[in-house]
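Every protein chain of the complex appears in place save one, which is left out.
Labels for the chains are A, B, C, D and E, by order of writing; each one numbers its residues from 1.
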Amino acid sequence: MTDSRVVRNIRRPSAELLAELSGYGVATVHEAYGRRGLLAPEIRPVLAGRRVCGPAVTSLNAAGDNLMVHAAVELCRPGDVLVIATTGPSAHGMVGDLLCTQARARGIVAMVIDSGVRDVADLREMGFPVWSRAITAQGTTKEHGGAVNVPVVCAGQTVGPGDAVVADDDGVVVVAAADVADVVAAAAAREAREVLLRKRYAAGESSLDVNSLRPVLDRLGVRYLD
Amino acid sequence: MTDSRVVRNIRRPSAELLAELSGYGVATVHEAYGRRGLLAPEIRPVLAGRRVCGPAVTSLNAAGDNLMVHAAVELCRPGDVLVIATTGPSAHGMVGDLLCTQARARGIVAMVIDSGVRDVADLREMGFPVWSRAITAQGTTKEHGGAVNVPVVCAGQTVGPGDAVVADDDGVVVVAAADVADVVAAAAAREAREVLLRKRYAAGESSLDVNSLRPVLDRLGVRYLD
Amino acid sequence: MTDSRVVRNIRRPSAELLAELSGYGVATVHEAYGRRGLLAPEIRPVLAGRRVCGPAVTSLNAAGDNLMVHAAVELCRPGDVLVIATTGPSAHGMVGDLLCTQARARGIVAMVIDSGVRDVADLREMGFPVWSRAITAQGTTKEHGGAVNVPVVCAGQTVGPGDAVVADDDGVVVVAAADVADVVAAAAAREAREVLLRKRYAAGESSLDVNSLRPVLDRLGVRYLD
Amino acid sequence: MTDSRVVRNIRRPSAELLAELSGYGVATVHEAYGRRGLLAPEIRPVLAGRRVCGPAVTSLNAAGDNLMVHAAVELCRPGDVLVIATTGPSAHGMVGDLLCTQARARGIVAMVIDSGVRDVADLREMGFPVWSRAITAQGTTKEHGGAVNVPVVCAGQTVGPGDAVVADDDGVVVVAAADVADVVAAAAAREAREVLLRKRYAAGESSLDVNSLRPVLDRLGVRYLD
Amino acid sequence: MTDSRVVRNIRRPSAELLAELSGYGVATVHEAYGRRGLLAPEIRPVLAGRRVCGPAVTSLNAAGDNLMVHAAVELCRPGDVLVIATTGPSAHGMVGDLLCTQARARGIVAMVIDSGVRDVADLREMGFPVWSRAITAQGTTKEHGGAVNVPVVCAGQTVGPGDAVVADDDGVVVVAAADVADVVAAAAAREAREVLLRKRYAAGESSLDVNSLRPVLDRLGVRYLD
Partner (left out) sequence: MTDSRVVRNIRRPSAELLAELSGYGVATVHEAYGRRGLLAPEIRPVLAGRRVCGPAVTSLNAAGDNLMVHAAVELCRPGDVLVIATTGPSAHGMVGDLLCTQARARGIVAMVIDSGVRDVADLREMGFPVWSRAITAQGTTKEHGGAVNVPVVCAGQTVGPGDAVVADDDGVVVVAAADVADVVAAAAAREAREVLLRKRYAAGESSLDVNSLRPVLDRLGVRYLD
């Protein structure tokens, strides 16, 4: 009954849409998406200061085994984000410098791992960005079946093959392929509004005025005292 | 019965006292204060290598809501540290680049948040220092009442408005306004002693001799073997 | 019944062996050692990008007390790694800039602490590398007995005096003194193989081919679909 | 873009299949399912010694809000298990005695909550079983949209409406509706085998013999010494 | 500068008020108090099925030391709840059967400990209820100063001497002495309402109707599908 399919071909959002989405950070995308799709905050970047955006290739593994990561890497195309999940809780180092070397050679732009990563000094040197739950040298086996490009649960969110993944210092958010265009539009609107807000705040205005929050405070019975 | 006061004016320690206090790190202040006032170690800096010191403006919020942060920002003066607490456990991103832009425009020197923060790439770019329990894009509502400039519990310590907050890479410590002068004196004495100790240790002396610990070892029955 | 021995002289692996071992990272050593000796992943470096290797001097302390760290420092020789354990769970700042100044004066190359550390800004400035479970200003007493250079449990692994400790961004691994030569040989073989693999992966080969994993997938019933 | 559908009618596995499945515990079902479907071990029972089995009605809520639990309860039929998820991390008390009273009146047999529960003394008194991540009196709002009977992620596993949920003292496992028949068959085979094993072990046989593990030990180089 | 006062006499709420308050559980009191005063959910009961209510006598201790618990016990009166806090994070067994024997002899009805407890088998046998963060045999010293009957931070909430403490299987809530009368009134009103609700729910009504939530769902755009 084990889910052991490897799906070779997946539909990815258009390069244009992804390029547009890549202009927004995780917090903006998360808001634009109705506060959906945010992976658990335990998923942290190994490299600070990086932002990536790409379609997900998903890899589902037994806990403590990375066989299906090997199977997934060769199905990736340039620009993809490899999303690695396990069927049970795990904090093994599922990926190291060898897999990242291979990934980079195929144009994979990042990995998101609901488990651990190792060789992080090498990864920092090669500038290959990984978001993971843990850093640990603990190795895996390569003995258990699993799946590639099926929907997986990664850090509390469902990620389907071809879903758009955005990751930066705030964490990782996933947008269902069908929703990317809407999210891009909403993010653009939000960003446009925030550019103005940023100017007003930098000029000294209060968000109580800008957001009409003073009546809210009143209604809630908040009293000002000197 | 909700505590929903916003207190506009608070007493701050004198600029002179704060300037003196700002010369000492968190570990020194904590020791000088009789090992009091240290916030829980889960509160970590978003920006490494920064030390700040200033009077607290306190903001008490419902978990998952940041309305009273907005109310607090406009009451801050240049040099203040905004201390953000919640009435229940929370790991939302209570503050992001917009609130920090507004904060910087008002001269706030740092925020200490017993919850999460987002837009940390922006915060690093603008060099605005935040200490928080988590980094997460998860947004808040702006719908619940709370209080500003009342005593709050932040990460295990009571922080009153006008208390002095010191934060650096070791964490955050708060000193009651009435105790700042005493703490400055004790920190100065401690620091003076440590300057000498640092020299003696750098020159090769042992802390067993410098601190007269050999008799302690003896008394405790510690035996030396070859 | 308290273990309160301080053993002055310990056997260290030869400088040659340690020099050879120092050429390998934690992940490689851990693999070469049959996946033994890895400390719990909660032990993280305060300074990123450093790798150290040296014989362990061990210090066993009461929780919340660092008296036996002081006793251990003076017994260290240049090149040693000071390994600090406690008899119960602890998250105190067992070591700060004064102990590290003293340690550096004696040529200690690093500390590994199954508890907390403080003054980390100073440690970063002096470039003294520490791996620890926590960063906290919370101080200790210097009042309780303990031991130096006895076998200790540090973050889930037994560390004996003179065992080889390797630490880098991936964490910390300990190799029993008697096993160092074998580990060096195994690590060299592994590294040689990995150099070749790295080239093949950089050139675009798949680890499914390189590691003969396609038959494994077959045997496990993994089906490829388009 | 918020997912805000409430699906009234769902397909449930047949009563016969569920009755058969209910004969097996979580560990057996999990094994029979190829080690799939197990919720994170943080989900613990409030009442010890209970086993339940039923089709899932799913409720997706904003973190800290239980509006969609209210919407879900009235759509449940006798025998259902109400599975409560949130779109972000949460440890609020999403359910208390009032909701459980309502649930019992509708024949709901249990709730599984990826968040907190309260009024547990009342729940124990009424004998209504709940599995949850936390116990806490912290209340929720009833102000945010969400969905009922859409696939949700609950404690690391996808749960679809009508999927079979089995819960006992070992935790909670979910079986996709389409797989229930196969899992029942596999569980029956496994259980039959275990009945025999239990007898053999009770009679003093060793699992090394029963499972033919001695050659495995041999092959792995395990040496016996006296 | 250490806070080292022991305050012998404190004002307690009237026995009548406390008797009234004791009729309500933690969840009800927490709601009646505007969702204030709830201690962190890590504080769990050692004995299930107990509810206590009484005025707080507070004890502030150094982490890993219980000297001020001894000082606090003798100041307690029958009916008091002893609330034990530490100045830093701690998971020591601060209290065991000897202190609980002493406490019971003085009529203390419960202890709430922001740290650990030991001898829990004895405590269960003597039926003495304790709420704590941990269970551990790890002992403390009796060497460090502290305070009795000063305001303390316990598990994230400020507790003042004479504040009312209510504890049950849901956790612990504290009500400032001045607010007890108001909380009793609000709890009574809430409870009265809940008695009716419980009947209506038991009779099969939906909380969507009882709470007028259908228009809320409408307004939020929640769509019903078949």
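One rule holds in what follows: contacts are C-beta pairs under 8 Å (C-beta built on N, C-alpha and C of every residue); 3 or more make two chains touch, one makes a residue touch a chain.
In this text, all values refer to a predicted model and were calculated from it rather than measured experimentally.
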Touching partners, among the displayed chains, of the absent chain: A, C, D, E
Which residue of C:P41, C:P55, C:G116 or C:P161 touches the chain not shown here: C:P41
Touching the absent chain when the full complex is considered, from D:G25, D:G93 or D:G145: D:G25
Among C:N66, C:T140 or C:Q157, residue touching the chain not depicted: C:Q157
Sites on subunit C contacted by the missing partner chain, in the whole complex: 1-3, 32-36, 38, 40-41, 62, 87-89, 151, 153, 156-158, 179, 182-183, 186
Sites on subunit D contacted by the missing partner chain, in the whole complex: 25-27, 30-31, 35, 38, 41, 44, 48-49, 51, 168-171, 173, 194, 197-198, 201-208, 211, 213, 216-217, 220-226
Residue ranges of subunit A at the interface with the undisplayed chain: 63-64, 88-89, 91, 138, 143
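One rule holds for everything that comes next: only the chains that are shown with their structure count from here on.
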Subunit D reached from subunit C - shortest hop count over touching chains: 2
Touching subunit A and also subunit E, the following chains: B, C, D
Of B-E and B-D, whichever chain pair has more C-beta contact pairs: B-E
Selected from B-C, C-E or B-E, interface repeating A-B by over half of its contact pairs: B-C
Distance between chain centroids, defined by C-alpha means - subunit D, subunit E (Å): 31
Interchain centroid distance [CA atoms averaged], subunit A/subunit D, Å: 28
Junction residues of subunit D - those touching two or more other chains: 2, 88-89, 91, 138, 143
Contact graph of the chains (line, ring, star, complete, other): other
All chain pairs that touch each other: A-B, A-C, A-D, B-C, B-D, B-E, C-E, D-E
